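What follows is an incomplete set of chains from the complex, kept in their original frame.
Letters A, B and C mark the chains as written, and numbering starts fresh at 1 in each.
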Amino acid sequence: MVDITHKNNTLRTAVAEATVKVSHPDTIAAIQNRQVPKGDVLEMAKTAGLFGVKRTSDVIPDCHPLPIEYTSVDYEIEGLQVRIIMTVKTIYKTGVEVEAMHGASVVALTMYDMLKPIDKGVEVQNIRLVKKKGGKSDFKDQFK
Amino acid sequence: MVDITHKNNTLRTAVAEATVKVSHPDTIAAIQNRQVPKGDVLEMAKTAGLFGVKRTSDVIPDCHPLPIEYTSVDYEIEGLQVRIIMTVKTIYKTGVEVEAMHGASVVALTMYDMLKPIDKGVEVQNIRLVKKKGGKSDFKDQFK
Amino acid sequence: MVDITHKNNTLRTAVAEATVKVSHPDTIAAIQNRQVPKGDVLEMAKTAGLFGVKRTSDVIPDCHPLPIEYTSVDYEIEGLQVRIIMTVKTIYKTGVEVEAMHGASVVALTMYDMLKPIDKGVEVQNIRLVKKKGGKSDFKDQFK
């Protein structure tokens, strides 16, 4: 684990995304109309994702435990794709990129699990960092 | 959560994969030669993945806790891609697809975290089910 | 911890309830119209409760880990009270009463946490077993 004892606290923000692709428009409709038998997919997946962000250092060996000070989950639906946008903030010595990516992956996997009974063709595509702010190197993807 | 009290135990196998794509051949070399500063990437990620599989029901709301009876992680390196193949078995009333996918995602995210300091272009691509055996509907992807 | 190695598996059901009392009808309206700033209270609390049920043996010292095979959360709103009804089933050697009660308490506390910013008078009242089936002694409360 990287030694961060000499580092200073700064505000860090990270935005990660994951994409869930379904195989039929009916699946999207079921999500939007809260008619998926297992429950309200977007709300339940968001809740699981909040826990996912907070538990990152318990899942990824080299991640430092850190004070998660803000987390949000947004969804953008386009065609057969649900894009999950996970934002995480902290004021700490190290960034929250992996926390955001881990949270996004948990949201995506929860959606997969809940949609599986009604759609056999669901896939999780691309978990990636979109934006990172604070710390040594800012990073901004060609995001929009 | 789906009621599984009336179901029978059968042998279930699931194979999932995730792909980690790096941006430079040097990263692949560093992985293979165990020279990544954060440690032995393939071994540490595998270990994290074992925990990931076992902790699936604690991460995904509707997943039943179940007796994980076998888990393995294999890697296939081709060009800039590391393909993670996660196999899970149980003898239980419900399958282990989400367990395999969750484990694969944890392996991939651990690799991302460990490679981040030496390669800013790492991405996690495609977490998906490759094979499922046992239960109502066998499933086999056009896997090779 | 009680020795259960000599016991037989039977179907066990437990129903527990917890009551959350708010101080103003506006709070109930905000819950029902999904307008609580922290999010959709009933869905998020249900999700937290599913995890709560599954994690009971990790929270209560003498509880045996056991295969949770069914969990559901229902809500009944009457006046200023939200009654949480948590049902849990297993086929195992010991019952799921504490699992149901623990799950109900987590749902209630999540509601408390989410409602706190808009209502300072929220209280959690009465976490109790309503029904128990299977095992040595059936138990049925004067539930309605």
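Please note the rule applied: a residue touches a chain if its C-beta (ideal position, glycine included) is under 8 Å from a C-beta of that chain, and two chains touch if they have at least 3 such contacts.
Please read all numbers here as calculations on a predicted model, not as lab measurements.
Student: Assuming the 3 chains shown are copies of one sequence, what number of copies does the full assembly in this structure comprise?
Tutor: 6
Following the convention adopted for this analysis, only the chains that are shown with their structure count from here on.
Student: Same or different, please, for the subunit A to subunit B contact, judged on whether over half of the interface numbers appear on both copies.
Tutor: same
Student: Using mean C-alpha positions as chain centres, tell me how far subunit B is from subunit C in Å, no decimals.
Tutor: Each chain reduced to its C-alpha mean, subunit B and subunit C end up 32 Å apart.
Student: Express in whole angstrom the distance between the two chain centres, defined as the mean CA positions of subunit A and subunit C.
Tutor: 28
Student: Measuring centre to centre with CA averages, how many angstrom lie between subunit A and subunit B?
Tutor: The mean C-alpha positions of subunit A and subunit B differ by 17 Å.
Student: Of all residues in subunit C, which are in touch with two or more distinct other chains?
Tutor: Answer for subunit C, listing residues that touch two or more other chains: 47, 51.
Student: What part of subunit C is in contact with subunit A in the complex they form?
Tutor: The contact residues of subunit C facing subunit A are 39-40, 43-44, 46-48, 51.
Student: Mind listing the subunit C positions that touch subunit B in their complex?
Tutor: My answer: residues 11, 47, 50-51, 54-55, 65, 67-72, 89-91.
Student: Please output the residues of subunit A touching subunit B within their complex, sorted ascending.
Tutor: 2, 38-39, 44, 47-48, 51-52, 55, 59-63, 97-98, 101-102, 105-106, 108-110, 112-114, 116-117, 120, 123-128, 139
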